[in-house]
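A single protein chain has been omitted; all remaining protein chains appear in their positions.
Letters are used for the chains, namely A, B and C, taken in the order the chains are written, and counting of residues starts over at 1 for each.
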Amino acid sequence: MGMPFELNTMIVTKGKEIRLDDDRFSLKKEGYRLYPVDIPIEVRKTINSKSSGVAIIETLVLEKSHTSITYKYITINSTN
Amino acid sequence: MGMPFELNTMIVTKGKEIRLDDDRFSLKKEGYRLYPVDIPIEVRKTINSKSSGVAIIETLVLEKSHTSITYKYITINSTN
Amino acid sequence: MGMPFELNTMIVTKGKEIRLDDDRFSLKKEGYRLYPVDIPIEVRKTINSKSSGVAIIETLVLEKSHTSITYKYITINSTN
Partner (left out) sequence: MGMPFELNTMIVTKGKEIRLDDDRFSLKKEGYRLYPVDIPIEVRKTINSKSSGVAIIETLVLEKSHTSITYKYITINSTN
């Protein structure tokens, strides 16, 4: 008996993140995923984008074949 | 950089589960833990107890150095 | 970027195990799988078989899209 999931080492938003407050966002992805919680992780818009910054995942929720995270930026890369 | 956690193959309640409805419970444990979601998993009161039954974990939440699960029994072992 | 794998809470041999010595076996499975190492885990021939016994996984190897384990029985269920 097995539970399929994906080990993720980066947050790839595909522009689907929702801003919760100034520097905190939530993101829902399909499937069960394991992200590191409480340690710095890179954020990108797509897998081949430049880095948007570095964030800390504060909450990881697995439910109904989806994974939801909330994360807070610790550094944001300016795009200007 | 690493995130310490524990791979769990059984739900050990220590009597701290909270009944949500007839056969559904929630349980909060210290630390980050990985439980299989959506597949049958044995439930015990303590690690050396007899099995209380078999449940399906429906939700797994990692947050603030704790792990919360909700689970629903699919078979319950009578204690009479 | 993600690495797909499967969280396994039971050893399902499908009869493909190779005996290494009296009570120690090796088994190679497709894909990357995470099994608990050093703690008791149930062994079955198929997912719906009766339990063959309980084993301890001593080695877990992920390589070339396969997972190899060696395990040692701590209890074997007689089939007579």
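Going forward, a residue touches a chain if its C-beta (ideal position, glycine included) is under 8 Å from a C-beta of that chain, and two chains touch if they have at least 3 such contacts.
The structure presented is a predicted model; accordingly, all values stated were derived computationally and were not measured.
> Out of C:M3, C:I18 or C:I74, which residue would touch the omitted chain in the full complex?
Only one of C:M3, C:I18 or C:I74 touches the chain omitted from view, namely C:M3.
> Spell out, residue by residue, where the missing chain touches chain C.
Against the missing chain, chain C presents residues 1-3, 32, 34, 36-40, 58-65.
> Tell me where the left-out chain touches chain B, residue by residue.
With respect to the unshown chain, the touching residues of chain B are 1-10, 12, 33, 47.
> So which bits of chain A touch the chain we can't see?
Residue positions of chain A that touch the missing chain: 7, 9, 34, 36, 39, 41.
Keep this in mind: only the chains that are shown with their structure count from here on.
> Could you list the positions in chain C whose residues touch two or more of the other chains?
Only 7, 9 qualify.
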